[in-house]
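Of the protein chains in this complex, all but one are displayed in their positions.
Up next is chain A:
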Amino acid sequence: MKHLKFISRTVLVRNENVDEACRILNRIMGSEGFLDQYRRTMFYEKPTQMRRRINYEKCKAIYDEDMKRKINFVLRKNRPEPFPGCY
């Protein structure tokens, strides 16, 4: 389906605050991966580079997942002992 212009990827300006609208637009474009895709396809990505990038992204995702779990474990609330190891 064709995306309608001025409906998709559009932010209306509120209270003449153009900067805010631009920032929101940039943020959405960045978080959805549009800007990354644009930067990546500006120049041809060789197959080796693509493999390297994808492997790196996989490793990073695994590491991030583990680290997130670790941080949540350390920062967890309602522990049976509030200060474990401190007597």
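The rule is short, and it goes like this: a residue touches a chain if its C-beta (ideal position, glycine included) is under 8 Å from a C-beta of that chain, and two chains touch if they have at least 3 such contacts; residues count from 1.
Methods note: contacts and distances are computed from a predicted model.
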| item | value |
| --- | --- |
| Identity of the absent chain, which is to be given by its UniProt protein name, from "28S ribosomal protein S11, mitochondrial", "Mitotic-spindle organizing protein 1", "tRNA-splicing endonuclease subunit Sen34" or "phosphatidylinositol N-acetylglucosaminyltransferase" | "28S ribosomal protein S11, mitochondrial" |
| Contacts of chain A with the absent chain, listed as residue ranges | 5-7, 9-14, 16, 18-27, 29-30, 34-35, 37-39, 41-46 |
